[in-house]
Every structure is written in C-alpha cells, then in structure tokens.
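Every protein chain except one is present and positioned as in the full complex.
Order as written gives the chain letters A and B; numbering starts at 1 within each chain.
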Amino acid sequence: MTGPSPTLSRRLLNWARGKSPWVTIFNSGSCNACDIEILACLMPRFDVERFGILARGSPRHADILIVTGAVTRQQAPRLRRVWEQIPEPKYVIAMGACGAGGGVFQGLYHMEGSVERVVPVDVFVAGCPPRPDEIINAVVTCLGLMAEDAAHGGRAWRMGTAPVPGAEAST
Amino acid sequence: MTRVVVPIGPQHPALKEPVNFRVIADGERIVELELNLSYSHRGIEKAAEQRDFIRALPLIERVCGICSHSHTTAFSKGIEEIMGVEVPPRAQYIRTIIAELERMHSHLLWLGVAAHEVGFNTLFMWTWRDREAIQDTLEEMTGNRVHYIMNEVGGVRLDLSPLQVEAALVRLPVLEERIRAYVEMVEAEETMLTRFRGVGCLSRDEALCFGAVGPTARASGVDYDVRRDDPYLAYAEIPWNVVTDTNGDVYGRTRVRIGELGESLAMVRYCLEHLPDGPIRVSVPKTAPPGEILSRYEAPRGELVHFIRTNGTDRVERIDIRTPTLANWTSVAHCLIGRPLADVPVIVAAIDPCLSCTSRITVSNRGEDAASGTPPRTGWEG
Partner (left out) sequence: MTEPVTLEMVAGAVEGVGGAERVRANRIRVRTTSDNVREAIQRVNRVLPCDRLISISTVDTADAIELHYHLIGQHRTIVTVTVELPRDKPEIQTVSDLLPPAGLYERQIHDLFGVVFRGHPGLTQLVLNDDWPPDEHPLRKDWKPDPRTFYGGVRQQEVG
C-alpha cells in the first residue's frame, strides 16, 4: 500500500528532519551510565553534531526521544506526558538493557521495568551501557526509519496499524 | 514580596538526572527547600537480598554509573572480611588502579559539568576529551568503558598483562600535563572564579555538623578521607596525600578535586610500576558465616558506606547503602537558604551529586506551603 506522493513542502520538511534530527533525552531513573555515554557522543571524540544531531531540552521541539533507565514508578507518568508533548512524527529510542526489559532492575518493586510498557519504542540499543558508537548507530538507524516512514506517508506501513492522526497532516 | 514556588526538574536543563526540588523563593532569594528523589529509587537493597553474591554484584554495581567500582569493591571487601579471606596483593593493587582511574574519570567529568554550569563550554569539551583516555584504559583492562565488574568476592576477575600496563603508562604523561593546565586555568580564569568564589560557603563546623563528606568536606578543611583513616586495598602501602583546602566554597571544592586528580594519577602510575606478582584471586566458600560489617570506601564523591549483615547463606540478610551524595544533601540545603535562585545549579553541581546513588531523600525543612497557588515561573522551563 502506498500513500499519496508527498508535496514539495512535505519533502523539504522530511529532508530537514532527516538531516537535522532534534533529540531530547529523558532519564527515567537510570544509573546514569547511559546518560553519560550519550553526552560522550556530543564530545569531540565522537561528535554527533557532524550528523546535524542536536540535543535539546524541550520535548516540544524534538523529533527523537531517547529514554534511559528502566522507568521508575515515579517517572512513568512523566515519561508518558513528555512523550505526549512531542509533535508527530515522533520516534523513541530506548537505551540499553534497562530500556528493553528492565536490565538488572527487572521485577524490582519500584520499577515499571521497560520503556515499552509506557511509550511505544522504535529502536532499542543493546548494551549496559551501549557504547557511544552504538548509540550513534541507533540514531542513524532511527533517521533511516524516519526517512522510510516519510516516504510511505507515516509509520502505519511497518506497524500494520491505522495511521496516527497528525502524521500525515499537511504543512 | 510574594513567595513563589519554583519547581526545578526533572526536566531542567541544568540537571542531567531526574530530581525534583521545590524551591520556595521570596523574590530572588531562596527561603525553603524541599527535595524529592524518588525518581531514581529502584529498590536495589531489597533485590540484593534475593540474589547470591555472584548475581548481586552486577546489580550493586549499577547503583551508580560513575562510581560503579566503588560499590562492588565496598561490597566485595565487606563479604571478604566477614568470611575472613585475605585477598592477594596483586588483586589489591589492580583494584586500586581501577579505583583511582575511576576517581580520575569522575573528577574530569565533574570539572566539565561544573564548567558547563557557568557557560565555560570549551573546558567541558576538553575535560571530556581527556576522560576518553581513561575510558580507553579501563576498556582495555576490563572490557567495558563503564561498569567494569572487575571485582569478585576473593579478588579480581581479570589480570593485567604487561602490554596493558605499558599502554596505560604511556597515556599518563599527557594527562598529567592537561591536569597541570587545568590547575592554572582554575587559578586564573575569571569566569570560573566569579561564579565559584564565595558561593556555597560551608565552614568547617558546618561541614562537620551537617555530615558533609568527600571533596565537599575536605574543601572546608575537614580532614577525613577513608583511604587514610581506615585503609583498604593498597592505600596503606603506596605513597599519596590527602588534599584539603580552606576556602570552603565551590572554588575550594574545585581545587580539591583537581588536586585529587594529580594524586590519583601518581597512585595509578605507582601501582602500575610496582604491581606485585602472584595470584589475582583466592577461592572463597559459597556461603558467608553470620556476621556484620560496616564497609567504608572513599568514592569520588565521598565516603560510601555498605552496612552488610550475613546469615550463613550465599546471600546477604541485609545491605544498607548510604551513598556520599545522600550525606551531602543536608549541606546543600543549608548552603542554598538565603542564596539567589541563580545559584541553584552551581551549588548543587558543587557537591557532584550522583543522584542515582541517592535514590531517595527529603530535606526536613518545610514551610508554609506551596499552595499559594502562584504558578511556576516559565523562565526555568525548556
């Protein structure tokens, strides 16, 4: 199933998104190793800014939400709220063993135990913590997903669900 | 003046970890402080009771992603003391090397973050670039940049080959030169001096009274360092000095941490050059006899305490972890009262808070609340 062919302004917007994703980082109660490895990506050694990736504090300007931690019960509602504030199309990367299934914290009394229990996830990055090059790879994978989704008019084609309202809104 | 409640965090740009302060301000001055750190509470102590010592180690290591070796060492040496086993000297030296490398990477990380708080982003970039040399060394030695799980009850998991020792030694002179440059920079750089001097002052009596630990306390002239007071690992054998300062403010804490960087580097070099021969572990029984130990460790942020009770099985009956940041929060609250709101990030950063270690705390100070209905100031958000 293919969508309608994108208008020029839509293609420009998608290109801008594909080249310069704005990322926001949400710590859902992690041990901070993942957060520090993400910061290490911004540092001269790994330097993700050469891909045009910018880390911004505010969710309202973000394309990609990176979640660290296994989601404590206190952070779970806040994670949900932050995710809701991000305009479509939005993508979520869940970091590390914690993001996938709770890591070493699985089953502990104060944990939700996985990012997927709270928000839908597009990319999981393995590691505890993942290395900066693995994190960059995850973001680039996500960019690839974003480009493919844009070409198909939204993420419905790979989710097998009805399109999310707003994903195909005209600009 | 109207009282305004300013919630800071968990999404505040100045804090990379989730923490919530409710700062109750009277105009620009802070009047009351309320802390809620349940955002990072994970329930580790309870879970450790259900895992045997081997499985408990990766969990305890992940109390904190910066001082992970501190936690596994405090735990391992506590259990070893209860069991009555003696760890071989080579293992003690290797543990010390990793411990001091961890202190160095933590202090460099802190220096970058502190510089970032005052807008000195170049220093942030430089210190984190230098940190990479240490991460590389740790990765070569242990297999991971963070969370090295180098410790086992009874010794260390991996040996250091002569090539690894050589590679580590080769990186040290460059780091040494950089650290010297940072010392000069801190002494001379105007931006940092203005934002750091006179901020977050803690007198010696206050530091003792409020239970401050680590560089925060040593910067106020409190001469406590667990490595010297209650020696463990190889600290009694190798030459080193405790670094103290009398400034008592954020500037003093900066000087202490940079001084410790130099000391740690010298310790790493000494241990690499004088690594004793011999085994790296001893075999230990599966279970630990009933006992109790207060295992203390000087983590990069200060004194870390593991209170362990064993019961004759292969798991702990209880592990009670008191992290250095938990000990330092009382002094933060004290420092902040009466200060302008703009000082919050710098004063908080100055204790080098490791919030994941400190999973839960509240300051007992409470005021008339908060339900004044005044909306939060949007200047702090986003």
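Basically, a residue touches a chain if its C-beta (ideal position, glycine included) is under 8 Å from a C-beta of that chain, and two chains touch if they have at least 3 such contacts.
Bear in mind the structure is a predicted one, so any value in this text is a computation, not a measurement.
Undergrad: Among the options B:R29, B:K46 or B:R180, which residue touches the chain absent from this view?
TA: B:K46
Undergrad: Check the options B:A181, B:A236, B:L294 or B:I337 and report the residue that touches the missing chain.
TA: Per the contact definition at the top, the residue touching the missing chain is B:L294.
Undergrad: Spell out the interface residues on chain A facing the chain that's missing from view.
TA: Spelled out for chain A, the touching residues are 71-74, 76-77, 80, 109-110, 112, 117-119.
Undergrad: Considering the whole complex rather than only what is displayed, give the residues of chain B touching the chain that is not shown.
TA: That gives, for chain B, the contact residues 36, 38, 41, 43, 45-46, 208-211, 223-224, 229-230, 292-294, 296, 303, 305, 307, 309, 317-318, 320, 322, 326-327, 329-330, 360-366.
Throughout what follows, only the chains that are shown with their structure count from here on.
Undergrad: In whole angstrom, how far does the Cα centroid of chain A sit from the Cα centroid of chain B?
TA: 30
Undergrad: Per the contact definition, I'd like the list of chain A residues that touch chain B in the complex.
TA: Contacts found on chain A: 25-37, 39-40, 43-45, 57-60, 70, 72, 74-75, 78, 82, 103-105, 107-111, 128-129, 131.
Undergrad: Could you list, by residue number, the parts of chain B that touch chain A in their complex?
TA: Counting only chain B, the residues touching chain A are 10-13, 16-18, 38-44, 46-47, 58-59, 62-66, 68, 109, 125, 128-129, 131-132, 135, 145-147, 354-356, 381-382.
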